[in-house]
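The complex appears here minus one protein chain, its other protein chains still in place.
Here is subunit A:
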Amino acid sequence: MDRFRMIFQYFQSSSESVMNGICGLLALASVKMYSSFDFSCPCLPQYNMAYSLGIMFVPPIILFLCGLILNRQSLVMLEEWRRPQGRRKKDLAAIRYMCSSIMQRAMVAPVVWIIVTLLDGKCLICAFSGSMDPEKFVGFANVSPVQVQQLLAKVPCKDDELMGNNTSRKAVSRYLRCWSQALGWSILLILIIAAFLARWLRPCFNQATLLQARHWSNYIDIEQKIFEETCCEHSRLFAHKCILHFFESMRQEIKLHSFSRPREGEGVEGKEDLLWGITDQDQVNKLLKGWYYEKPPLDVSQVTQR
């Protein structure tokens, strides 16, 4: 139990590590989603392109939005951006820093999806088989243009009776797959070079401003958390006081109604304190009914201390 608390506290203490964790989980989820998704090319001339480009671009948008939603800092940043100035100036550098860090983390899962899609190749084969030049491939050279389009559109479907074992189909498939994988690796290479340059070159420009922006963005985050904790604490105490006041007023009422019953001595009085003078079923029922029908006002300024 202690161990969990320690790990939890470690992650909570640095919200950056929480966000990195979420980012990694989303990337893994995106790989898993792709492998469990059953890609099924329609193999029809007009539909191929729409289907495969849809599969290539719509899930990344969804993953990007998920990355923004799951990131607590995006709300903090929006709030800081939109709040009225009041007595505290707004630090645009901190807001920009938060925005860029949120965007970078949200972009990881969509990029992973696109790269996995390209390296797998099915999407591009489905999208561009219809745009191939039939002259390049032996099997399609002597066919009428309309039929060529139909046949090319059927290339991604291995189970088709007509095209199943056609060597030209396999050649087109291989060719497109090769391009798809080359594109995937190139995009990955470009992104990694960009990330490397960003990490290497960032300290060379405005390092002091960056440290300040990072510190104040961290501060805004912590301040928000502490404010929420303080409000929680306050509402706990408020509720406690309110309920104490309610029980006390119930006790006063009961005392008033049963003023004829003599007090039964100090020892019992001590016990009664814990029971608030409510010692039988009727009184409890009355208390519960009172709690439901007539909740006490939200005002403890006049409450007496017990």
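Here is the rule we go by: a residue touches a chain if its C-beta (ideal position, glycine included) is under 8 Å from a C-beta of that chain, and two chains touch if they have at least 3 such contacts; residues count from 1.
Keep this in mind: contacts and distances are computed from a predicted model.
This figure omits one chain of the complex; the name its UniProt record holds, of "Glucosidase 2 subunit beta", "CAHM1 protein", "DRC8 protein" or "Phosphatidylinositol N-acetylglucosaminyltransferase subunit P", is "CAHM1 protein". Touching the missing chain, out of A:L25, A:A50 or A:L189, is residue A:L189.
Within the whole complex, the absent chain has one touching residue among A:V18, A:L68, A:M107 or A:A171, and that is A:A171. Considering the whole complex, the residue from A:L119, A:V148, A:I254 or A:I278 that touches the absent chain is A:L119. Interface residues of subunit A facing the missing partner chain: 2-3, 6, 10, 13-14, 79, 83-84, 86-89, 91, 119-121, 167, 170-171, 174-175, 177-178, 181-182, 185-186, 188-189, 192-193, 195-196, 199-204, 207-209, 211-212, 215, 218-219, 222-223, 226-227, 230-231, 233-234, 237-238, 241, 297-305.
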